[in-house]
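Input: a single structure, listed below in structure tokens.
All protein chains of the complex are present and in place, except for one that has been dropped.
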Amino acid sequence: MIRQLDTIAYNNRLRAIRPEQKVLFAFLLLIMAMAGSWKVQAMITVWLAIWIIGYARVSWKVYAKALGAVALFLLMSVPALLVSIDRSFHVSLDHSQLVTVMSLLSRSIAAWSCLFFLLVTTPFPEMLSVLKRMKVPSILMELFFFTYRFVFVFEKAAEELYVAMKARNGGTHWRHGGMLVFQLFQKIWHSYEALRLALWARGVSGEMAYVPTETYHKTNKRYLWEAVIGLSLLLWLSMIGG
Amino acid sequence: MLTMEEVYYAYPDGPCVLKGVSLHIPDGKKCALIGHNGCGKTTLFLHTNGLLRPNSGRIYWNGEKMDYRRQTLQKWRREVGIVFQNPEHQLVAPLVRDELAFGLHHAGMAKSEMEELMEKALDEFGLRPWLDKPVHHLSLGQKKWLTLAAVMVMNPKLLVLDEPTAYLDRRQIRRFVEKINDIYHNGTTVLLATHDVDFVLEWADIVFVMHDGQIVMQGAPQDIFARQHPLQEWHLDVPLLASVWKTLFPHETRIPRNVEEMKQWMNEQALGTV
Amino acid sequence: MLTMEEVYYAYPDGPCVLKGVSLHIPDGKKCALIGHNGCGKTTLFLHTNGLLRPNSGRIYWNGEKMDYRRQTLQKWRREVGIVFQNPEHQLVAPLVRDELAFGLHHAGMAKSEMEELMEKALDEFGLRPWLDKPVHHLSLGQKKWLTLAAVMVMNPKLLVLDEPTAYLDRRQIRRFVEKINDIYHNGTTVLLATHDVDFVLEWADIVFVMHDGQIVMQGAPQDIFARQHPLQEWHLDVPLLASVWKTLFPHETRIPRNVEEMKQWMNEQALGTV
Partner (left out) sequence: MKKWKAALFLCGFVVYFTFSESSPALAMHITEGFLPVKWVIFWWLVFLPFLFIGMRSLIRITREHPELKLLIALSGAFTFVLSALKIPSVTGSSSHPTGVGLGAVLFGPWTMVVMGSVVLLFQALLLAHGGLTTLGANAMAMAVAGPLVAYGMYRFGKKWNISRRWTVFFAAFFSDLATYVVTSLQLALAFPDATGGIAASFLKFAGIFAITQIPLAVTEGLLTVVVWNFLSTY
């Protein structure tokens, strides 16, 4: 799942658009989703689905699967909101809460759409370079960049270890989970020693700073116009309280 | 022994890797698979004991068409042992003895039988001195040796090896190959993937050439490597011995499999011309 | 260029790995280091730019005796580039472009100079199509290529490579070797460790044979590989070409370096006998 979504972020049709624009777009929509009415939220959800599936060309199966994962949490919380308990532990269905639940669902799905739009259209390092320009402390930035690189080293190691376990009919017992975690932990030390040497060999020592380079992007007028008009429309809708 | 018919496979959301592989691994032969990196060799190996399930196509093991039910898989995986390329990502247990016991635990064996098999493997692979060592204290060559032992302790009928000789030095390679030959002589069919074409020429009974997700050529190594032209097209090298031989005798169609055979043939030719 | 004199080194709490290494890497030569796994090759390499500090012995770089002060080290490490065996343990940046810029940034370079060097490396290594790709989407061969580019972008005077060809297929090896030759012709001295003795015979100007923490033999590959007996003692193989040649002409002391040379010599011999 990690690798799949990450790959989409690099290969989708909207990758070439400046990351700042995508981040701003998603962020503005997120604010409207949080503050707006259910109509606004529904529009955001549908509009972003068009962006994700239509413009970015993310397969609808991937979209549906990710949506399902979110729905899981939402559905799990619904009974707690709908069922009411009074002091004598009398359980009853609270119909007045139905409206709250519905608005909660529409807000969550809309807000989630904003997040998902961002993550399938913008590669992680490019999102980070936006953060970097927003003057996020460099210690955090370096941690983000290095961590991101190593996530895929460990993911591959974990995957291969797991396949090797399965090849010998293992991987079914929780003790095997422990073994796998232990092996991965060993890898940390091993990689750490090796990486440290390799970096020293390249003359990197002392601060060990990380400076992202500029990626070249272009602005797509067609998408820009749609975004601006759409955002204005939604803003107007929220203002008149539609 | 193992037959694949028109096997297609694509990773989820990825491009197609196997594009209609058909091959037959006969019982009791030394088989080698060659092909450049990225042609689908590793993916093919993951199909040999059901770790991946083909999108379409059929796989037969000992004449039986394989389904992917739990029981079938368990038996199948016990009978086909795979040694993967990178030992760092294959050894799971913290101790050498646990690593050996790992597969046996799941074969549903009695304890006494398990111990017997362990003892046998310990002797065969000379592992006694390492028994209580943690796996991460071993060198890369020793780890590779251990992965082989941990697979062979299960007594598989088919042994599949992915790049068994990479990163090993000559002495380690020689020892590894000797062991593989022992295994073969004890009745296990062997299938391996390698880039070392000189080794393939000397060792293999059957060579499968893979290119772009298909088996494009198969046969005895002497025949395969005698045809330089198609090999170059698939970015494969001709064995050094073959190119020496072709340089010496451009009109010979046979190829010697090793230096001794070459010497012998040359003597015969010398006698013939005399 | 680089000279080591009686270098001893033991890892903390470990056995002695280098036991008095003395060697001299001359300027502008192709040097190869051979020896079985565990003989100390990698440890030796870690001394070539001060990553490890010898317990005793002296190291000279360009005639200057190296101390281990910060400034000396920084300059030294910029002038000696090392490509390690495993690219996963060398690449730290998520994007290809950042990986290239990483070393340059730490060399304290101005932005314009940095960009110029980057552009040059991009063209030389044909990296433009990968520029915005994440490192984890590259194959092993591509990662290896990238580590070489990331080291060469710094323009070192000595390039040290540990097992550059392991896990690569023939096509990738050929491309890698071509690039190393280009680098050599542009004025960088190259030192590499490998198990592929056939490659060493054809490629190297000087071969160093390492055994048990010492350099036991050095010289031109034709001379080194002509002496079969000591090589076997150090668990090293004789190149296939050398053994073919010895089989054909047991009394010849020279060894051809490649198939073409062999052919030429044979023609000469044929003419000589006629």
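Here are some notes:
Chains: A, B and C, in written order; residue numbering restarts at 1 for each.
To be clear about the criterion, a residue touches a chain if its C-beta (ideal position, glycine included) is under 8 Å from a C-beta of that chain, and two chains touch if they have at least 3 such contacts.
Given the structure is predicted, the values throughout are model-derived calculations rather than measurements.
Although one chain is not displayed, chain A still touches it through residues 1-2, 5-6, 30, 33-35, 66, 68-70, 72-77, 79-87, 91-94, 96-97, 100, 104, 107-112, 114-116, 118-119, 124, 127, 137, 139-140, 142-144, 146-151, 153-155, 158, 162, 171-182, 184-185, 188, 191-192, 195-196, 199, 205-208.
Following the convention adopted for this analysis, only the chains that are shown with their structure count from here on.
Separating the CA-averaged centres of chain A and chain C is a span of 43 Å. Centres computed as Cα averages put chain B at a distance of 30 Å from chain C. Each of residues 7, 156 in chain A touches at least two other chains. Among the residues of chain B, none is in touch with two or more other chains.
Across the complex, chain A meets chain C through its residues 6-7, 10, 123-125, 145-146, 148-149, 152-153, 156, 191, 194-195, 197-205, 209-213, 215.
Of all residues in chain C, those touching chain A in their complex are 46, 49, 51, 73-74, 77-78, 81-82, 84, 86, 88-95, 97-98, 101-103, 105-107, 132-137, 150-151, 154. Contact residues on chain C toward chain B in their complex (touch as defined above): 36-38, 85, 139-141, 163, 166-172, 195, 197-198, 235-237, 240-241, 243-244, 247-248, 259, 262-263, 266.
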